[in-house]
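What follows is subunit A.
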Amino acid sequence: MLVSLSLYILVIGALIAYLAAEKLGAKTGYLVFAIIAAVQGITHYAYVYSRPYVERISWVDIPGFMETTLFFKVDGIGFLFVTIIMTVTALAAIYSVGYMEHAENIRVYYMAYLIYVAGMYGAIVSYNLIQFFFFWELMLIPSYYMIAEWGYGDRRRVAFKYFLYTQLGSILLIIAIAILGTLSVEKIGVLTFDLDALYGLIGSIDMATQRLLLFLMLIGFGVKMALVPLHGWLPEAHAEAPTPISVILSGVMIEIGLYGLIRYTIPFTLDVWGSEFFTNLLLGLALITLFYGGLNALVQRDVKRLLAYSSISQMGYMFLGVAALNFVSLEGGIYHVFSHGLLKALLFMVAGVMIHVVGVRSLDQLGGLAGKMPLTASLAIIGAMGIAGLPGIAAFISEFMIFGGVWEANTPYRLAFLFIAVLGSALSAAYMTVFIREIFFRELPEELEEVGEAPLTMLIPMAGLAILAIVFGVYPKPLLDILVAGLEEFFAAIGGVA
Partner candidate 1 sequence: MIMESLLFTSVALVAIGLYMVSTKKNLMKIVIGLEILATGVNLSFIAMGYIRTGGLTDPLPQAIVVTAIVLDGVLVGVALALTLVVFRRFKTLDVDKLRNLRW
Partner candidate 2 sequence: MILVNPVVDILLISGLAAVIVPLLGGLVRAEKRFLGIVGVLAYIALLAYLLQPDVWGSIHRYEPFQGLFSSSLTLDGFSKFFILVFSILAIPVYLHSIDYMARDRNLVLYYTLTGIMMFGLIGLSMADDLFTFFVFWEAMAISSYVLVGFRYHLDEPVEAAVKYLVMSGVASLLMLYGISIIYGLVGSLRISAVVAYLQGGVTGQAIYPVLLAATLLFIGFGVKAAYFPFWTWLPDAHPAAPSPISALLSGIVIKAGIVGLAKFALPFIDLLDEVFYPILVIVTVVTITLANLMALMQSDVKRLLAYSSIANIGFVLIGYVSALYGAGVVGLAAAFSHVLSHALGKGLAFLAVGGILYVLHSRAIVDLEGFGKRYPGLSIALMIALLSLSGLPPLPGFWSKWLLILSAWEAGEYLIAGVGVFNSVLAAIYYLWLFQRIFFSEPRIESRVEVPGYLLTSLTILIFIMVAIGIYPELMYSYAFEAAKALAPLLATP
């Protein structure tokens, strides 16, 4: 009952936060932090208590028609995702205390925040396709609302765009789910969406259906992951969202698309995905995403927009790992979710400091702040260097494994793919150094003479993220052990692959 307990805590916590925020105002962030930490604690206990942790509750059971259960499972892969989601959201909650202190309607903010977290949490721990979709959509509404209500600039249009893109993707997912449902009726005799039952279909799906499934799910999840050319919503949504939400959007939410791809697409399209043609195609797509995002990031003059494009680029890495489809690459891809989550969250928080403390978000008007806010600058440099792939910071380990996975991929052009992929890291280094230089170095504009260090409520989450990024960059073994166990189980469940 532990996982459903966590979900209850999040949902009831949302109500409590709504009530508490009347008295506490923005300080409710601490309460939210506690709630999220509790959920992480419970999930951790659940995972350690039994690896993997499984929970089934009867749900829709109409004999001869539909038998599907509420099926929660926390395995190694899921645990890693849950951990990063909870880490980033918990720290972003503290960050909100400082960031949202003057915001209106703060009660709804924290309520939506926790529901958003519940959606992400539920999406990860679900082991049932339709239940996953349920939580998948649950993420959308609060995030949409928060962008539209507390965002910047042309926030309503941006939120609208975000909603539409995501919805378009979701709709294709529904078709894919329907196809899998049809298959389950044909092959199993009853409509079910429990993954353990659906995994039984593997091997009996013909190639045409696999191709169709791949197409639908790739677009469906690809919109969330912002694969080029499905990325249209991301730069604006991430740039115009209130910063704690940008942190979550870029740090963890887009990665849930990747999770869906691993959990729900790869198993059912193994033969197609693993074929040489599709490997080439998918790797190519990943590289396009990588370079497209990176090149666009290079010319951005808005702090958050630069980071948003960088997220697209980094998503290219993660997708590269998934596209190569082998043990090493998946390990790398998933670990990159973790490391990118930490680093991008950190960088968005830095951008938030620019907006909240400095009050400027254009790179043209920033500069020379290293002396005014040395701590922020140091943390920002750690984040930037991490994204640039500097060893010693978590992202290097994951990129290394991703690249290794590319070499193992089923394609004759693997050396070329590998080289181009690694070349992308030089591009990351380019735009990240530009980012750092334009904000913290160069001459200090006169208007910024009065700027001081960011408040503690902002510094502490940032420092936490930076420390985690370094710890898991130097010694990634604990997490990777969990991940390896999860992947082994996953590969066993889907009948192994290359």
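By our rule, contacts are C-beta pairs under 8 Å (C-beta built on N, C-alpha and C of every residue); 3 or more make two chains touch, one makes a residue touch a chain; residues count from 1.
Candidates were picked such that all candidates are chains of the complex that A comes from, given by their letters.
Keep in mind that what you see is a predicted model, and the values were worked out from it rather than measured.
*Asks:* All of 1 or 2 belong to the same complex as subunit A; which of them touches it?
*Replies:* Only one option touches subunit A, namely 2.
*Asks:* Contact residues on subunit A for candidate 2 in the complex?
*Replies:* 59-62, 65-66, 130, 133-134, 137-138, 140-141, 145, 148-149, 155-156, 159-160, 163-164, 167-168, 171-172, 174-175, 177-179, 181-182, 185, 191
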